[in-house]
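One protein chain is absent from this view; the other protein chains keep their places.
Going in written order, the chains are labelled A and B, and every chain counts its residues from 1.
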Amino acid sequence: MAYKRFKFLGVAAVVLMVAMACGGSNNPGTSKQYKIGLVTDIGGLNDKSFNHLAYVGLEKAKTDFGIKDDVTESKSGNDYVNNLTGFASKNYDLVIGVGFLMQEAVGTVSGQFPNIHFAIIDGAGTDANGNDLKHTNVESLFFKEQDAGAMVGVIAGWMEKNGKAKKNKHVIGAVGGISIPPVNHYIAGYKWAATMEDPSIKVLVGYSNDFTDPAKCKGQATSMINSNADILFQVAGGCGLGVLQGAGQAGVYSIGVDADQKDADPSVIASALKKVDVATYTAIKNVVNGQFQAGALTFSIANDGAGYAVDNLTVPAELQTELKTFQDKIKAGTLTPPADIPTP
Amino acid sequence: MSAIGDILHLLITANLWQATLAAAILLLLPALGGTISERSGVVNIAMEGMMLTGAFFGVAADLAWHNPWLATGVAMLAGALMAMVHAVVSIQFRADQIVSGIAINIFAAGLTVFLINRIYGLQDVGHVDQSALLPNINVPGLDQIPFLGKVFFQQNVIVYVALVLLVLTHLVLFRTRLGLRIRAVGEHPQAADTAGINVFAIRYGAVVTSGLLSGLSGAFLAIGISNTFVPNMTDGRGYIALAAMIFGKWTPFGAFVACLIFGLGQAIYDNNSIIHISPYLLSMLPYLLTLIVLAGLVGRSIPPAADGLPYVPGSE
Partner (left out) sequence: MVRRLTTGLAMPLGSVLLAFVLGGLIVAATGGNPFSAYAALVCGGFGIGCAGGENPGLQISNTIVFVIPLITAGIAVALPFRAGLFNIGAEGQLLAGSIACTAIGIKFSSLPSPILLPMVLVGGMVGGALWAGVAGVLKATIGAHEVVTTIMMNYIAQWFLRYLIVGGPLQLAPGTSKSSPIGAGARLATLLPNDNSLIILGLPSSVFRVHTGLLIALAAAAGFAFLLWRTSLGYEIRAVGQSQKAARYAGISVRRTIIVTMLIAGGFAGLAGAIEIAGVDHNLTDKYFSDTTGFDAIAVALLGLGSAVGIVLAAILFGALHAGGSVMQADAGISGNLVFILQALILFSIAANFVGAIRQRIPGLGRPTALPPDLPPAAPMMTEAAAPPTEA
């Protein structure tokens, strides 16, 4: 009896070793097809923001690695745990939760499935008190949004200082969706860098309390324009498209967020990039290469996980130099954009 | 303390009132639709869904044809089609009109996202070019009047259309034979039928009109104020319009006043970068205000007598 069991274990061990050997080899003929599950938050895939970018990263990984990818959009917050559990219980190789709102759900489910790998955008797997559970099967994909915010802040501040904006009253604005960390990081970097460029600048900060209704954000934008702001930074997802459009109609400049939004409106002079697609792709690549890494993986300017794009603007050489210097300083660590919005 | 001072200061700026009017018009169009529909005796809480459908098809059409006028037509048609469903279900099949309205709203929310998924895949819906948006028009001469010029004559084209529709709706409802018939059907369909009025035709017409107007509002939102479709972008405006209609005692100008109050709330809120007050409590204000007004100031809101009653020919 005891011998039989031992024999079984031996067989199991051999099978396991063979399986591991196959998984580790790079022979495309015998390598397994990886299954990746992506769970969006309630914004859904057409949110024109990070859920959409995560999907872009997933698609790229599909092309490059031939993975099997499946997506579930969460219809309400009640779905997070179920959707994550759904993929985990089907032994997916990596389950990706998109967004800050899913932290607790990822914390719960990753504890139940210690052998399944999880990744979460903008957060960690936490308990109900918001403490990182530090599960060894969770990869947290964080972004230094303040890096991206600072770069577009340099552009805005420089233009104000040098009289290149439309009104030149040294007033700029930022419209946030809801006052939560990922939003405020952007605004913090933006305000900090703009003030550094142009110490006399005034930065208006407002919140629409909404991520889906462009009319609300356009209202915020119009109010700021009426207060002499002439460069507006949107940090409000689908709602924020109203900022870009409102700036265009009023003949002032705007700055996009997350993705390159130059096509959203001609007024968009730059975009602060949070490369959720890169992060998603990296997480998948790590799993496929057997290099899954638990804990925080931070995407910043230093590793090209955050950055900026210059859009409908011809950048003067002087600004070009300024941006380069600034970026190098952040990369070198001699300048560190703050994560909290500086006062006043 | 300073928040109150800030608000008072805002109240004397033309900018605030310009924003107030635009926000109010978004609500006024569906509120007018609801008023017409309910005056004919069909309860209509489906404006939210009709508006959302209009917004979606307006954007889809504008992206395809780059023509805001055509797109607005498509949006109105889409709203009208949704209204037609409401009409068939509640007039022909005598369904509970509130249930049918709720069903339309759920249907529209599901359908629009479902269609994005099927038409555009999991991709971006896309943005309408500035040139293909419903334009802002400054009325020459009048727009130079101090204060009032900015408020009334530097607006989107739909704002002017809506103001005309407001007056028109009032005149039709209270100054024409058609209006008399609509109200007769809403108050006493049996008597109206006896007098030779086609109750069904009037009700169908009224409900479809509410769809046209809600669809127009959807177009204003999606290709006038914004330049794309975002799921659930109507954000409960249809329900607020419903409240405005009741608030206004089922009269066009009454509804308009209510819409202005909601619009003012939104416009003040839009300035939260300047005034500092808990944004959430501020967001609550319009709804609290409605409750308070319903509770005391307006007194009893009495709907048309046959509002919500399916008409069964030959009954009673």
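As a convention for this text, a contact is a pair of C-beta atoms (placed from the backbone, for glycine too) under 8 Å apart; a residue touches a chain by one contact, two chains touch by 3 or more.
Small disclaimer: the values here were computed from a predicted structure and weren't measured.
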Per the touch definition above, residue among A:Q112, A:T136 or A:N289 touching the missing chain: A:Q112
From B:L21, B:V74 or B:V113, residue that would touch the chain that is not displayed: B:V113
Among B:T53, B:T72, B:S100 or B:N272, the residue in touch with the chain that has been omitted: B:S100
Residue numbers in chain B that touch the chain omitted from display: 45, 85, 89-90, 93-100, 102-104, 106-107, 109-111, 113-115, 117-119, 236, 239, 242-243, 246, 278, 280-281, 283-284, 287-288, 290-291, 294-296, 299-303, 305-310
Missing-partner contacts on chain A, residue numbers: 37, 42, 70-83, 85-87, 89-91, 101, 104, 109, 111-114, 128-130, 178-181, 184, 209
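Keep in mind that, in the parts below, only the chains that are shown with their structure count from here on.
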Residues of chain B that touch chain A when the two form their complex: 13, 15, 19, 23, 26, 113, 116-117, 120, 122-125, 127, 130, 136, 221, 225-228, 230-235, 266-267, 269-274, 279-280, 283
Residues on chain A engaged by chain B in the complex (per definition of touch): 44-48, 52, 55, 71, 173, 175, 204-207, 209-210, 212-216, 218-220, 222-224, 226-227, 238-239, 241-242, 245, 248-249, 263-266
